[in-house]
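Shown next, in structure tokens, is the structure this report addresses.
Apart from one protein chain that is not included, each protein chain of the complex appears where it belongs.
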Amino acid sequence: MSATLTTPPVSTQPPAEHRPTYLNITKTIGSWLLTLDHKRICLLYLLSIALFFSIGGFAAMLVRLELLTPAGDFLTADGYNKAFTLHGIMMVFFFLIPSIPATMGNFLVPIMVGAKDVAFPRLNLMSWYVFMFGSVLAITSVLLGGVDTGWTFYTPYSSTYSNSAVTFAALGAFVAGFSSILTGLNFMVTIHKMRAPGLTWFRLPLFMWAIYSTSVIQILGTPVVAITLVMVALERTLQFGFFDPKLGGDPILFQHLFWFYSHPAVYIMILPALGVISEVISAMSRRKVYGYTFVAMSSVAIAIISFIVWGHHMFTSGQSVYAGMVFSFLTFLVAIPSAIKVFNWLGTMYQGSISFATPMIYALGFLGLFAVGGLTGLFLAAMGTDLHMHDTYFVVAHFHYIMVGGAVMGFYAGLHYWWPKITGRAYPEFLGQVAGTLMFFGFNFTFFPQFLVGYLGMPRRYHAYPAEMQVFNILSSVGASILAIAYILPAIYLAWSFFYGKRVGDNPWEAKGLEWEIPSPPPTENFLKPVVVTEEPYTYTKEAH
Amino acid sequence: MSAQSHTAESRGLAHHFEDFNQQLDASTFGMWLFLITEILFFGGLFAGYALYRSHMPEGFQTASSHLNIFLGGFNTVVLIASSLTMAMAVRSCQLGDNPKTRNFLIATLFLGLVFLGVKVIEYGEKIEHHLVPGPNFDTSIPFAQGQQMFYNFYFAMTGMHALHMIIGSGLLIYFIVRAHQGRYHSNYFGPVEIMGLYWHFVDIVWIFLFPLLYLLGLHLGGH
Amino acid sequence: MWKDFPLFPEAASTSARDVDLLYFFIVAINVIFTIGVFAVAVYFAIKYRRKNEHEIPPQPGHSTLFEVVSSAVPTVIVMIIFGWGTWLFYVNYIPPKGAMDIFVVGKQWMWKLQHPEGHREINELHIPVGQTVKLTMTTEDVLHSFYVPAFRTKKDVVPGHYTTLWFTPNKVGKYHLFCAEYCGTQHSGMIGWVHVMEPADYEAWLQGTVRGETMSQAGERLFGRLGCNTCHKADNSGRCPTLENVFNEPVRLANGQTVTADEAYLRESILKPTAKVVAGYQNQEMPSFQGQVSEDNVLQLVAYIKSLKKQPEVKK
Partner (left out) sequence: MAQQHGNGHSVQHHVAPVIHYVGVWLLLMLLTGLTVAVATVDFGGSLNTVVALAVAGVKATAVIWIFMEVRHAQPLTKLSVITGIFFLVILLVFTFGDYFGRSTTFTPLEEGWRSDGPHSVGTVPELEPKPAHAPAKGPAKH
């Protein structure tokens, strides 16, 4: 949408080095650590989740190295259990959930809404500190010997039988959950209460719809896992037998309370990526997103339906067959909005003018991998086949296709798409395209064999497996090393480009959007003049620029 | 929510809000969203309570009959009164009357501390009778398993509620100080209103806890 | 070379073939849609690639028809899969009558299997081909999951509950048995084999292995040792209800409800006697045996109670 800014055409702005931007306005460490500027908090989050992503990635490499050989000879059994638990906790609670909302969301929500800052800037900074405090707790649990319950903390193993530092990890996840609540709350109030004049709901960019739906889930789901983890911690420390079968407790209740949050949590991870891909495909094809209202409403539909499907995690745990049928039916329904989004993206690309810049490479990769991830969910939603496939590597492959193929590819697409705006500098294009393509093939190489070995019956969380499944695991481990390279490469050239990249103008992609109408990197107060929004988003009019 | 204030009449208006209306709107809506998370936070405990009560009804009823109804009832009355004084505090703050606000806040704080005092008495009683779940729970009582599960939830729910009361009392002290300094005026009363929302929510949680925990087996007599 | 690295698991039970059928149906849909979506995306990307830097392509209109079709077609396909999958689960959900009972107790990192005739096996299960087998399973500690990929089925084993699983093997062979629910350090060591044998070989195996006392005999011994017979008398003269002919019959409870005396009811009454008290008896009489009897003992007591018949028939 173009906003009639009353400033002179931006190009006459002095280059970034000579005018105050949010980056160079103050230089002291204190100003960064106590900043109330949503753009700086975005960078603080970016650094912390990069750190946690590397810790999680390191644990993943340990797991893949161990699985090269059928016998468990690289790590001890206990060491392997702690490695995959660390991989799970770091990736889920400390990378995927905050990844897009806390970084790009923090940077873009106030700008796309036409406001100076989020509704509660101090709360925004507090949510970063709460996040870091949570991570300190989780790292302490690693230093105290690690936790070996898996990121799902299933009782009664996690509450009575495991003698590893479960309480610290559970409290770490509990505290990180609060940071997620505070971020979600901040964004919802900002989107509801601080939109610029003329910016009605249906003039909001689709990234905003995705962030809004994610915030709904964060607010409604996270408290339930918070109280569940508190109950597990109480049971471990004070022997309050909530879930202990010997004291009359019921482990199935834990599973209900845990999955009530944890399934919507996987939509917290993927919905922002869906928003990013809508933005990237629209900008890279220079076309309005096809079926804007349907794509926007499908985000909200996913957010709501995601709360009534969690039973498909418990088909084999002795759940009643009627509840199973209801959950199975609703799980199939939740697949429909994702299908609508994919078809509308294709509609957007039709007759577009498609550039092959790095964000588009990642977006195309996303389309393929997210399609596979979504469709393989159909096996696990049908009760008949889930009996065979539950808790096997088929499930591992399914959710990695959605999380890594979807959320991480979306994260990289958004990072490259808005990098010029965040830093005012360009990243090396060719290297970006190489990394994107490498990630796509490395990813498929890693996780497609896991579908096959999953159907063969290799259970999850095994560090020793029957010899006939070795071929698939070798393929997967080799693929994992390619994937590791594909992740490290962008980290290197983006860090380089942050300091030495070529300066760019304010709208390098010539895309539509409020964020492309302010200088890059933007000044602290985002907009130099009050913003009035007059038309629909993504209006690429015919006249030549 | 209110950051540095510069001119007299716009005291308490944060820089990124257009005007007081938007600021009040945003902060009240933000508080309500926080209260939703609290509803679901306590909701998890209520779900657990409801499930185990349906599985072990006699254990829950026997355990509930040990609780002192008078103390529970007295606490409910105290908390309802504190809700009234809190609502009066918010009202007088809206009128810009700082001293009155401060006095009502002090009354609310006093009632809150009375409530916590009664809780301390009750907890002391339970510890004496070895009714705190865990290794030294007295398992010789009838329906020991059911009673232990009841006390799991009794301590979890009233403990979490008391924790929220303690946090509330801390916040009350903060607002008493600011009211005493005359910070509020008829355009800037948001923080006290938000404190009121939080306090009323904590009262509502107790309104549900009282019948579910204390009056469980009353119809069977034997209190 | 490929014999050692199978691409597809063996199908060794009657329901395996049905599961594979549904699996291939969904795989077909996946292939069609994935190839379709990705091919169209790449084709569009190449066909409509950007010719010059500032080109503005024609902007899309809006066709509700496209939207309706793009949501209706997936909904129909998905409902077909739902119907098929749920029917497949529901049909196999009820163990057929006349299945051979096997009792399974999961314990941290081993499977203990008990045949009613008294054979006990650790991580091994010998069953005749074609014989429907019903497993009644529980665990002494954490969650486990009894998973035989060749039979395409698994069932979690939950402490405090009996869960059942059944299958009818129709192919002789030796198949993997895994624990699929994470259960601690040696989770990947809790594996074993299911040997499906010709009936003749099975009989030979039965005779060959040393036969301990049958479960009901072990149960009877326990019944005496724990002093159950002081109250539960055959002629109903004791202070507790008689247990003859109790199994699988309706029992009126003190609170007016009527429950079937199935295995779960018997187990609960042994471990938590006050949970479901029979009408006409106070609830303080029977002490709880929680902690005194292991899950295997409870299964033996249940087997013994099942074998108690009114007329003094020779014990099976």
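Per-chain numbering from 1; labels A, B and C assigned in written order.
Here is the rule we go by: contacts are C-beta pairs under 8 Å (C-beta built on N, C-alpha and C of every residue); 3 or more make two chains touch, one makes a residue touch a chain.
Bear in mind the structure is a predicted one, so any value in this text is a computation, not a measurement.
Of the candidate positions C:Ala11, C:Cys231 or C:Val259, contact with the unshown chain belongs to C:Val259. Only one of A:Asn106, A:Gln319 or A:Gln450 touches the absent chain when the whole complex is considered: A:Gln319. Interface note for the absent chain: among C:Leu7, C:Val91 or C:Ala234, the touching residue is C:Val91.
The missing chain, though absent from the display, is touched by one residue of B:Leu71, B:Leu84 or B:Leu171; that residue is B:Leu84.
Although one chain is not shown, part of subunit B still touches it, namely residues 9-10, 13, 18-22, 24-25, 28-29, 32-33, 35-36, 39-40, 43-44, 46-47, 50-51, 54, 69, 73, 76-77, 80-81, 83-84, 86-88, 91, 94-95, 186-187, 193, 196-197, 200-201, 203-204, 207-208, 210-212, 215, 218-220.
The chain not shown here touches subunit A at positions 192-195, 197, 220, 224, 252-253, 256-257, 260, 307-308, 310-311, 314, 318-323, 326-327.
The criterion applied here is as follows: only the chains that are shown with their structure count from here on.
Inter-chain spacing, taken between the CA centroids of subunit A and subunit B, is 35 Å. For subunit C, the set of residues that touch two or more other chains comprises 272. Shared contact sites, meaning residues of subunit B that touch two or more other chains, fall at 56, 145. The touching residues of subunit C, counted against subunit B in their complex, run 272, 274-275, 283-284.
The touching residues of subunit B, counted against subunit C in their complex, run 56, 58, 142-143, 145.
Within the complex formed with subunit A, the subunit C residues making contact are 4-9, 18-19, 22-23, 26, 29-30, 33-34, 37-38, 40-42, 44-45, 48-51, 53-60, 62, 66-67, 70-71, 74-75, 78-79, 81-82, 84-90, 92-93, 108, 141-143, 145, 147, 149-150, 152-156, 158-161, 163, 176, 178-189, 191, 272, 290-291.
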